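Sharing a structure, written as structure tokens. Questions coming.
Heads up, one of the protein chains got dropped from this complex, but the rest are sitting where they should.
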Amino acid sequence: MPNKILLPVLLSILLLVGCDLGPSNIESATAKQILHLGNGTEPKDLDPHTVTGVPEHNIISALFEGLISVDPATLAPQPAVAESWVISNDGKRYTFTLRDNSNWSNGDPVTADDFVWSWQRMLSPALASEYAYQLFTVKNAQAFNHGELKDFSQVGVKAINSKTLVIELENPTPYFLSLLAHYSTFAVHPPTILAFGERDQAGTLWTRPGNLVGNGPFTLDSWRLNYIIRVKKNPHYWDHETVRLNEILFYPIDSALTEERMFRTGVLHATSSTPLDKIASYQTNDPDKISIDPYLGTYYYRLNVTEKPLDDVRVRRALSMSIDRQAITDSITKGGQIPAFTFTPPNTQGYFANNNSIRYDLALAQQLLSEAGFPNGEGFPEIELTYNTSDGHRRIAVAIQQMWKLALNINVRLSNQDWKVYLSRIQALDYSIARAAWIGDYPDPNTFLDMFVTDGGNNQTGWSNSQYDELIASAASEADEKKRYKIFQQAENLLMDESPIIPIYTYTRVLLKHPQLKGWEPNILDIHPYKYVYLEDSTINGGQ
Amino acid sequence: MVFETRSILAQLATDTRDIMELLNVNNLSIAFDTRDGKTQAVDNISFNVQQGETLGIVGESGSGKSVSCYALMGLIDKPPGHIERGKALFHNVDLLSADEKTMRGIRGKRISMIFQDPMTALNPYLSVGAQIIEPLLLHEDVSRNLAKQKALTLLEEVGINDAASRYYQYPHELSGGMRQRVVIAMALITEPELLIADEPTTALDVTIQAQILELIKDLQQRRNIAVIFISHDLDVIRYMTDRTLVMEQGRIVEHGQSQTVFNSPNHSYTKKLLASIPQQAKPVKFKYTPKKNSPLLSVNNVSISYADRSSRFQAVNNVSLKLAKGEILGLVGESGCGKTTLSQSIVKLINIDRGEILLGELSLHKLNTSELKQARKNVQMIFQDPYASLNPRMTVFNTLAEPLKIHRLAESSDIKKKVLNLMADVGLDPCWANKYPHEFSGGQRQRIAIARALAVEPQLIIADEPVSALDVTIQAQILELLLTLCQQRQLTMIFISHDLAVVRYIADRTAVMNQGKIVELNATETLYQEPTHSYTQQLLSAKLSG
Amino acid sequence: MIRFFLSRLLQAMPVIFIVITATFFLIRSAPGGPFDADKVVSQEVIERLNERYNLDAPIHQQYFDYLSHLIRGDFGPSFRYTNRSVTEMIGAGLPITFELAIYAIMIALIIGISAGMLAAVRPNTAQDYIPMSLAMTGICMPSFLLGPLLVLVFGIWLQWLPVSGWGYSPGDKILPAITLGSTYAAYIARLTRGGMLEVLNQDYIRTAKAKGLSTSKIIFKHALRGGLAPVVAFLGPAIAGLLAGSFVVETIFQIPGLGRFYVQAAFNRDYTMIMGTTILLSCLIVFLNMLSDLLAVWLNPRLTLDAKH
Partner (left out) sequence: MATDSLQQYQDVVFDQGRSPWQDAWYRLKQNKLAIISLNFLAALVVICVLTPWLAPYGYETQNLALGASGPSAAHWLGTDIHGRDLMTRLMYGGRISLMVGFAATAVSLVIGVLWGAIAGYVGGLTDTVLMRIVDILYALPFMIFIILLMVVFGRSLLLLFLAIGLIEWLTMARIVRTQVMNIRNQEFVSAAIVTGLSHWQIISRHIIPNIIGPVIVYITLTIPSVMLLEAFLSFLGLGIQPPQSSWGVLISGGVETMEEYPWLLLFPGLTLSATLFALNFLGDGLRDALDPRATSD
């Protein structure tokens, strides 16, 4: 009978409730140098050549290392696998010298041939790497990737000897070195890949714990699906003396609220996100536990310029100028975001846009709308504002909807969509206004501005301007930074005058971070090389 | 009247002073709170029980006979019931005011009960063995093994063969008679001094009934225990008891030696009860003139079977019958003999496997939907349980108006008139037309059911045990009503019953069914007086001689 | 017994087959493919990925290919977690969700049955109203509300219990189990009360009382088994619902269970994973319904398996 089972169960539950919780993760972590990190979603895989997301990036950056890494404070390229490099005068030829003591985690040396082999893998059509375009600046890489060129030896990457790698580019690409810090250009360990499948075969078991061989500061120790990925210090890492952490635990956490609770109860040292509503209370009560840093990303709305009434630039500008961005960043996002009137975030590697044609100006907005034939919003059709399902996007959309209603007397219908539906709608230009965001791949205005060239894959507004296309193309072949930035400024002015997009704010990275966490330098790419990160009790340090 | 009762009591008390008095109930009054106010269930009754005697309490439902005994056992739910007054001394313990702990020591140990329906009195979830030894384990310090030994002995004693295997069976695996034997064993295992038997045989077939009564009588004499025997069946009481109390509306109206009470009743109510027992054939007999060429109903070689677990169970086996217009055919048999299955096939509630059923010229089981609807008008059924056969959410008016509307037997303006007329015909006050079934007594409900059957003006009525759930006086009234209606309306009727006396009273011809077959069919009086088939003889001999 | 299983199996097969077919075509008709991403993926890459996962074949071909793999027990690779097979992911998530569901249903049974019993023993008194009101609060307190509330009180304010994890620190299974179980506890309480009230009116309860049994013995020995019949009928569908509905609780408490996969797979258009979890769920529904019937027969000796069909 049930009652015979129930009693022991009840008792054991009581016992469990009564027991002491013991020290939390972070209380016991400092002595052991074990870092606990919130890491967004479960990584799709840990193969640097096939994955795309930020959570994957975080783990891969612990397991692998590229030719170059970036200085966490300045984002300046610094030696990694490559000890030194020489750039030819025309900026098209890079010669890297690999360091002698760079090893794979099984002890094998990392060679220039490994890179050539890996890049061939990454660019091979069959692997279908989504980030293959990162290497398209390399000579013939695009042709090889598209299958037009079968012979990889014609691609601009050569191993002169085991420690010398030469790369030829199509154009002088000032940001090329930062691309080499991106995981899609990392080398993988050829024997390991081949032990579990073909070179261009994706999704094999080589990325599993026990199988994976990397060259980063840590090695993969265990991987519990949707729960925890644990990496341990790699004794074969060339710079293992710098590494102070013994372990890092990455937690894939879908809900920001859950992540915050885990942080608050001492499970995590740092989060990957922060619930909007918690920002204020952390700022007031625990200012040392929240960090707000600039971030290379822009939150904006796309306007479908192929559709009435948004085909009229005056309407687009009116919409843009009637948004009180300051109110949104102050009252809704609350994370120190910067109201954006241009697309490229300010101070992108020294670049500042100089446009001022878009500003918060209700009178002008009303006038523009009136000129477009909708005085006081009369006759303006109800248009739809599409965003992917998320509370944060909804809050912003609700505020903007109301701003447009009050300022321009136009009605906007909000429509949230499942992520994949949203994506397919945007791609098909099946929307009027759509929320969007762009996070730069590398610290250069190009990562923002080349989006809007005619038929650019990420343009998705239907906007096309030949003058703009020319400007972006000429910037690509311009080696001088000042001149390049000038060209970008011109292009950006053009973009904002035409307003196929409405920038809303420049992102900041808002994270909860325990004061014990040291060596975690803020930067606009949100890159935190774990080799420099360590834990130290702030009390010993006299932090208070 | 009150004086009369008192004097008898006084006289009895003096007569039996020398015999040991086991239970003395004094001035017991019990009332129930209902939404309509207080109902006096038992009104100031007094009686006693001597050691080793059998006291009968007889009365109709609602007379308070069961309630007063439940009160002795502390089985009345309070609220809504409460004992207003009185004492019940059992070995100097007042059963009415004793605390729960004391009562638990008495219940099942010194006073045991046998209940009416062995189907519901046994817990279907526990094996019979576990239930039999439960009181023993509870009240006495015996091992489970010893208790089992005792239970097995007792099971043999109450007439269960193969006790060892029955012990582990569940109630549903036993027949009704066996279940009642189990209940009796359960009551006796603690060797109580007083046994209260509440209608112990009412739910049983007639042959089983006789066996159980025999058993109780036998056990009572062998063990010399006192028994309070409650029944509405006068024959049973007369057969079983030494003394009898007659109760009506919570009061004892007559009290005396059983032989005296039944042979020379004093009180008018007792007389009425006795008169209600159908003793002989009905007053007016149908002049049975078999017209072979045009019977109203012909049942030809009908067989019906059910899927039963792994095999098929032959419920009706090659049965043939013919009914002339105006005839009343009695169909007698014990439970499971197939009489209900047969009757349901005649109204096409179930399908037949073989044979045919002809109503006049129509073969009932070969009609399409609309023809069947027409044919249904001609055959109606009255069901056994007047509680279950009426939709509890329809008023009498709606219940009776429904068939009229379905068959368009009345203009909508006429429906009210017709319904009220029907009610009057079956002896219901038309003022009650908007009442619900639960507001009526059993007899009244059965009148509603009859009125419903009559509404479509059928030629044939199948009455399946129409009076077996009713009190004896009500039973007489309903039988009278059915007879009258049959005569007035030239109705043909199949009257199904397990009660031989009732069938003898109402039927022109009687068919006896056993194991799916009609074993004997004859004019009623002939059949009763000169039964030819052995089964018929067995049935008739099981009937208490009184 | 064998006949019962056979007939159930015979019924289950078309059910599962239709579920497979309907799901297969439904998910493919939903907009957005498994490989659409924020940063637009080039057409070439999409084509190659489609080729890799047999998505370039005509849809009926894909369907038959899928079926033929399925018959061999191959659920295919996950489209999202590229180095995982669906079987592996289910193998990782199911035991956890199952364990969570078992605890939840146990808690629901303990709380539900005791509350329902208390209420049924003294109907229409405070002993009835208070547990039943609590039960109703349980019904209107969805897990997305109850979970965070429990975490706030027991995890953050009182600091008695961990707020996340599953088997990582002691006691971290308690709050999720309570959260998931509470709604069901409320339903079970109502069902128990109803069932017990009906049983307590039965004659055999009076028989038991006449034997001199105490109230508690009557309830536990004689009434409970019959009174739980409606609860048992509810359990089969409830456990299936529990497994499917554990998504919210798993998300709140950071539990690596199947519920998260089940929901995420739909959002990710991870076709094979959706298929795998859906097939699993339909098998579970069939299986649990059968188990529920078996349990009913075990509880009630009057029922037999074969007679039910």
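Order of writing sets the chain letters: A, B and C. Residues in each chain are counted from 1.
Note that in this section a contact is a pair of C-beta atoms (placed from the backbone, for glycine too) under 8 Å apart; a residue touches a chain by one contact, two chains touch by 3 or more.
Quick caveat, the model's predicted, so the values are computed rather than measured.
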Note: the excluded chain touches shown chains A, B, C
Per the touch definition above, residue among B:214, B:439 or B:530 touching the missing chain | B:439
Just name the one of B:101, B:222 or B:393 that touches the chain not displayed here.
-> B:393
Candidate in contact with the missing chain, chosen from C:185, C:223 or C:240 = C:240
From B:138, B:215, B:381 or B:470, the answer for touching the chain not displayed is B:381
Mind pulling the chain B residues that touch the left-out chain?
-> 34-35, 344, 347, 349, 369, 372-374, 376-377, 379-381, 383-385, 388-395, 397-398, 402-403, 406-407, 417, 420-421, 424-425, 430-436, 438-439, 449, 452, 456
In the full complex, which bits of chain A touch the chain not displayed? Write them out.
-> 257, 275, 277-278, 280-281, 324, 327-328, 330-332, 389, 391, 394-395, 397-399, 401-402, 405, 413-418, 421
Chain C residues touching the chain left out here are 11, 14-15, 18-19, 22-23, 26-27, 29-31, 133, 136-137, 139-140, 142, 144-145, 148-149, 152, 187, 190, 233, 237, 240, 244, 262-263, 266-267, 274, 277-278, 281-282, 285-286, 289
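The criterion applied here is as follows: only the chains that are shown with their structure count from here on.
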Per the contact rule at the top, check every chain pair and give me the one with the most C-beta pairs in contact.
-> A-C
Distance-maximising chain from chain C - centres being C-alpha averages = B
Averaged over CA atoms, how far is the centre of chain A from the centre of chain B? Could you give it in whole Å?
-> 85
Chain centres from averaged Cα atoms put chain B and chain C apart, in whole Å, by 48
Using the touch rule from the top of the page, what residues of chain C touch 2 or more other chains?
-> 225
The residues of chain C that touch chain B in their complex are 202-204, 206-214, 221-222, 225-226, 299-302, 304, 306-307
Touch list for chain C against partner chain A, complex = 30-33, 36-42, 44-45, 48-49, 52, 77, 80-84, 89, 92-93, 106-107, 109-110, 113, 148, 151, 155-156, 159-166, 168-171, 174, 220, 224-225, 228, 251-254, 256-257, 260-261, 264, 267-269
Touching residues (chain side chain A, partner chain C) in the complex = 1-3, 6, 9-10, 13, 16-17, 19, 21-22, 42, 44-45, 47, 50, 52, 125-126, 128-130, 132-133, 145-147, 202-205, 207-208, 224-228, 251, 253-255, 257-258, 261-262, 264-265, 267, 418-425, 427, 457-458, 460
